[in-house]
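Please find one structure pasted underneath; my questions will follow.
One protein chain is absent from this view; the other protein chains keep their places.
Chain IDs A, B and C follow the sequence of writing; residue 1 opens each chain.
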Amino acid sequence: MSGVASLSRTVDDNAPYDVEEVRTDFPILSEKIYGKPLVFLDSAASAQKPRVVIEAMKNLYEHEYANVHRGLYWLSERATDRFEQARRTVAAHLNAAHDHEIVFTRNGTEAINLVAATWGRTFLKAGDEIVISELEHHANIVPWQMLRSEKGIVIKVAPITDEGELRMDAFRALLGPRTKLVAIAHMSNVLGTIFPVKEIVASAHAIGAKVLLDGCQAATHQRVDVQDIGCDFYAITGHKLYGPSGIGALWGREELLDAMPPYMGGGEMIDKVSFEKTTWAPLPHKFEAGTPAIVQAHGLAVALDYMNGLGLERIARHENDVLRYANERLGAIPGLRIIGTAPSKASVVSMLADFAHAHDIATVIDREGVAVRTGNHCAQPLMARLGVNATVRASIGLYNRRQDIDALAEALEKVRRVFG
Amino acid sequence: MSGVASLSRTVDDNAPYDVEEVRTDFPILSEKIYGKPLVFLDSAASAQKPRVVIEAMKNLYEHEYANVHRGLYWLSERATDRFEQARRTVAAHLNAAHDHEIVFTRNGTEAINLVAATWGRTFLKAGDEIVISELEHHANIVPWQMLRSEKGIVIKVAPITDEGELRMDAFRALLGPRTKLVAIAHMSNVLGTIFPVKEIVASAHAIGAKVLLDGCQAATHQRVDVQDIGCDFYAITGHKLYGPSGIGALWGREELLDAMPPYMGGGEMIDKVSFEKTTWAPLPHKFEAGTPAIVQAHGLAVALDYMNGLGLERIARHENDVLRYANERLGAIPGLRIIGTAPSKASVVSMLADFAHAHDIATVIDREGVAVRTGNHCAQPLMARLGVNATVRASIGLYNRRQDIDALAEALEKVRRVFG
Amino acid sequence: MANLEKFEEFVDNLSQLDDETRFEYILDLARKHRHDPFPASDMTPEHEMHGCQAKVWIVHEQRGDMHYFRGHSDAAIVNGLVTMMTDSFSGLTSREIAELSIDHVRKLNLGSLTMQRQVGMMAMLKYIKKLGLAQAA
Partner (left out) sequence: MANLEKFEEFVDNLSQLDDETRFEYILDLARKHRHDPFPASDMTPEHEMHGCQAKVWIVHEQRGDMHYFRGHSDAAIVNGLVTMMTDSFSGLTSREIAELSIDHVRKLNLGSLTMQRQVGMMAMLKYIKKLGLAQAA
């Protein structure tokens, strides 16, 4: 389903791709902001979409749209086919053992909440422990806090080093007989650190705890193989994967999903309903109440096809090259400090400037057409740990290039002149 | 934001619109199925989308897309503006007192589940009663059954007449001192009945019960004024309102929403997060964890603008005309019985044929290009009440016309010839 | 794999038909089935296969090492499909049943009757395998 252009680009799998050519796949990248070319460095918040994704959704609405699963007519069968094909694409992308281990959600946040509200509510009791880390996104903190309020579970927080790495010794020391779940980011949205997830899983499984990985960032920068990692749940979000807004997915091990009660009630997720008793549909429908995000699931699948067309390894190599360049170029700006320097990191440069407030930086560089994120990045506890209020974060997507970093650096120099 | 064409059509507010002209707004309606023109009579399951909606979403992705609420740069501000403008459009459409009474959800099902999981879990206790009706969609049955399993509440079911009307006497008799909520469809998706919601609200409020209306069907066929109706919660779903898949909305009274705990935890819905304590964002963000369905909210707003451009009253008049014609034309087919004959009904014709199974009917008429729904319509208890397994349901959208009914009638005659 | 003669016959026949006649063919199967009616006494919940819009019953019998299936649906087209499935896969051994896969369903070219019905056929195959293998275990 990926464009012909991108297929032809994959002839030599090891050669880097032509980023200028790739950029033409993304309509928004030729926008002008205040008359200046857009320099988009906020893909970690949400990525831009290639034309094939936008067109695929348009086509579905224009030629094959209907509600899914319940219609016996051609359009409904087409739409159902697209939707279930999307599930297969996501399953293959994560190397899930079964297609029905993929549950479509609105976003990554809902994927994690689903686990907290069904698995957590059913299998955890007062005193049971969940281990998270200091650098979690709010999406992987708040659902567990809500469960804590309800059930009296205990949340233990594994510390990170100043560089942004998980302190594995301290992490292991938190694991104990009452640990039921380790819920941890595969990659940090603030520091870019990639956690050693296989080691984490091995330690957690050794004491019988399950592992949920928040893969909302990681899945956009590397190949994810849930069977190889060995985790139990994996959450992704479509809009960061060059797919549309309004779609995410939870992967869960079949036997765990089977044992979990449904999350929401309604159409699609039932087998038989009477006022007295209702029985649930088999996986994955048990967890997909109501009309799903049909077109968005298809859009996500096309986005994954697009990424695979470029090659996940090539994307990673390209992004890493830009990241290295960014570290050099931005690291050379006086008064600017890069935080998050773990050896294993991807795509993200978080910065603190001594010459201006992050808010002022964002405002000034916006006027140069440069889009970065400032603030706490939905990770207030991490900010507290780092002793800062806000950082300026530039994040690199598959379409960014060294010039984007140059534009950011020049804009930051301008900030220094205005405020310094 | 509605197309110029539709604006020019509203010059005389009372004149019926030209349905053939309106049909050209919907690209899919010119599709051919097995070489025959598509006759789409399944809008009650999901409506088709006008070009303005599809294009508006495409444009947002191509020119103004970014994550919302947290970015200080131009694109993010644009996207946020679109998203919050969509909220205002929905609020205005339902005549909500405040924009922040609109919570965006994935679909109507989630809107109802949100109320069950937050308001229900917090304010209901064992023995408290919820009154629903015999003709509810599973989306307005199963969430309450799940709450019943958890909390020991009691679900009482108000009966309907053979014509499909609510038996108001019996309904009132079910209301009592323990009734905390009446959760009822504004309009039936199977029979088309429109319930007397103002009367229902008056009776429920008289004994201090709250009222949730499932407006997933009703809102597509008439003007809804939640303040005039006087209800407490109102659920709608975008894909039936000519909007995209993946978006719905809950309207709730400010003071109720304020008193409810959040549903999901994550980004957007918090004020301050620390590992010890987290406080919630104000309405509506408290209920919108994670990246919302940004582009879909915009698409829904454009769809509502489109409907308003045509005129809600004119749409209703047009649909009622086609409905009357359908009753005559289909009612004249030997062996075919129309079920659901309440005086106050809209848009839906449910049928039973003595000459063929609903499944066979659907299969045969599909080959004639006619799309209708067969089955239990996610309303198994109603099917049981009516003593049938499945009905054939034709439903009428703003773009349907008498010819569509003729095509259906002819296809049904063909079924009679094949199976009769 | 032996004993798939009946199945191969269906595959052959269907592959030679166009959409219109394929449809007639399946309805014919359902009509033939009328002469060998499925007893009402077998239309019980324990024989009912869930998840279809139409009701489907399948009865399994083992004779020696061989498995036999009979089925019925209240909808004519589904009835034709059920007949196709039960006739195809009756007379197989447990081992042979274990080897059946969705490729067998795919080989039955249903033309425009695909997708939802293909899903239904897959479900039937699964159910047949479950019945056959439960017995074998």
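As a convention for this text, a contact is a pair of C-beta atoms (placed from the backbone, for glycine too) under 8 Å apart; a residue touches a chain by one contact, two chains touch by 3 or more.
Predicted model, so just to flag it, every value in this text is computed and none were measured.
Asks: Among A:278, A:308, A:374 or A:400, which residue is in touch with the absent chain?
Replies: A:374
Asks: Just name the one of A:236, A:390 or A:409 that touches the chain not displayed here.
Replies: Looking across A:236, A:390 or A:409, the contact with the absent chain belongs to A:390.
Asks: For the chain left off this view, which of A:356, A:396 or A:411 is in contact with it?
Replies: A:356
Asks: One chain is left out of this view; which of B:81, B:163 or B:225 touches it in the full complex?
Replies: Only one listed residue reaches the unshown chain, and that is B:81.
Asks: If the hidden chain were put back, which residues of chain A would touch it?
Replies: 34, 356-360, 363, 367, 374-375, 389-390, 418-419
Heads up, the rule we're going with is that only the chains that are shown with their structure count from here on.
Asks: Greatest Cα-centroid separation from chain C: which chain?
Replies: Here the answer is chain A, farthest from chain C.
Asks: I'd like the Å distance between the centres of chain B and chain C, where a centre is the mean of that chain's Cα atoms.
Replies: Using C-alpha averages as centres, the distance is 38 Å.
Asks: How big is the gap, in whole Å, between where the Cα atoms of chain A centre and where those of chain C centre?
Replies: Whole-Å distance between the two chain centres: 43.
Asks: Could you list the positions in chain B whose residues touch two or more of the other chains?
Replies: Counting only residues that touch two or more other chains, chain B contributes 34, 359, 363, 374-375.
Asks: Can you pull out the residues of chain C that are in contact with at least two other chains?
Replies: 53, 112, in rising order.
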